[in-house]
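And then subunit A:
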Amino acid sequence: MIEFRTVTKKFPDGTVAVDELSLVLPARQTTVLVGSSGSGKTTILRMINRMVEKTSGDIEIDGEDIHALNPVKLRRSIGYVMQNSGLLPHRKVIDNVTTVPVLNGVKKAEAREAALTLLDTVGLDRSLAERYPSQLSGGQQQRVGVARGLAADPNILLMDEPFGAVDPIVRSELQQELIRIQRDLGKTIVFVTHDIDEAFLLGDQVVLLEKGGRIAQQGTPAEILSKPASDFVATFIGADRGRRALRVEVVNGRNVVVDEDGRPTGVLQS
Partner candidate 1 sequence: MNWVINNLGLIWSLTLDHVALAVPPIILGFIISIPIGWVANRFHASRGVLLTISGLLYTVPSLPLFIALPAILGTGILDPINVVVGLTIYAVALMVRSVADALAAVDAGVRQAATAMGYSAWQRFWRVEFPLAGPVLLAGLRVVSVSTVSLVSIGSVIGVSSLGYLFLNGLQRNIIEEVASGIVATLLIAVVFDLLLVLAGRVLLPWAKADPTAKRAWRKTVETAIAGASAGGSVVDDPAVSDPSMAGR
Partner candidate 2 sequence: MDLFLDGFAWIFDPAHLSGPGGIWARIAEQLSYTFGAVAIAAIIAIPLGLWIGHTGRGRDIAVLCSGGLRALPSLGLLIIFALGIGIGFKAPLLTFVILAIPSLLSGAYAGVEAVDKRTVDAARAQGMTEWQVLTKVELPLGLPLLIGGIRSGVLQVVATATLAYFASGGALGVFINDGLKTRDYAELIGASIVVTVLALVLEGIFALLQRLFVPRGVTAGQVTEVRSRSVRPRAVVGSPIQEGK
């Protein structure tokens, strides 16, 4: 469990990115932080592994104040996946995945063996292990990023818009893969996105943020969808425009899902 208690982050230039945030992120569940750009999602996420230092307040992991810990050690115990995968371009896929275990002192051969298994977990062919990141597609790079985040078998996985830069089809594959992985591994995942559909798809708990990291609403997708707490929330989830009122039409013999405006949003698998 991760707990924020009245945490504030003020950057040196005076920007208050997070203002007195109090939030509990339950263990072994996926909490999605969703909000528009600049609402403070990344800042909140990065305070958990102390890539950003809080200005005031307390952050605890399983009751332990993270500020009592060595930041480097803390980071090695927490997986981190970011939008552009952040892989080291001069290291092969396999060496990227083993980075943290090797830093932690695991033997190289052992770490490699575990890494190959992880490639299976994230749905990558083992033959890609000897490639360099630049020789992979964007979606494959993202999978390696996830494998690297999981490599040290952390309890916590931080994901900052990990699927933001891939095309919709690949994104959807990656989302399904993550759901499956989470079902198997049961990590405490903190997932940041600005895509409300992604939030509802992945989150056990969804935290909708306004500017300054203020919580507009927090709850399960069903709670938020059925009872938007404010106009802001209603607008953000598109409820007021009935964007979620989907219906099915038959086009060219296929069942196409269309929204209120008649725009197709998907095809039903038969």
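In this text, contacts are C-beta pairs under 8 Å (C-beta built on N, C-alpha and C of every residue); 3 or more make two chains touch, one makes a residue touch a chain; residues count from 1.
How these were chosen: all candidates are chains of the complex that A comes from, given by their letters.
Quick caveat: nothing in here was measured; it's all calculated off a predicted structure.
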item	value
Touch assignment for subunit A within the complex, options 1 or 2	2
Touching residues (chain side subunit A, partner candidate 2) in the complex	46, 49, 51, 72-77, 80, 82, 84-92, 99-100, 103, 131-135, 148
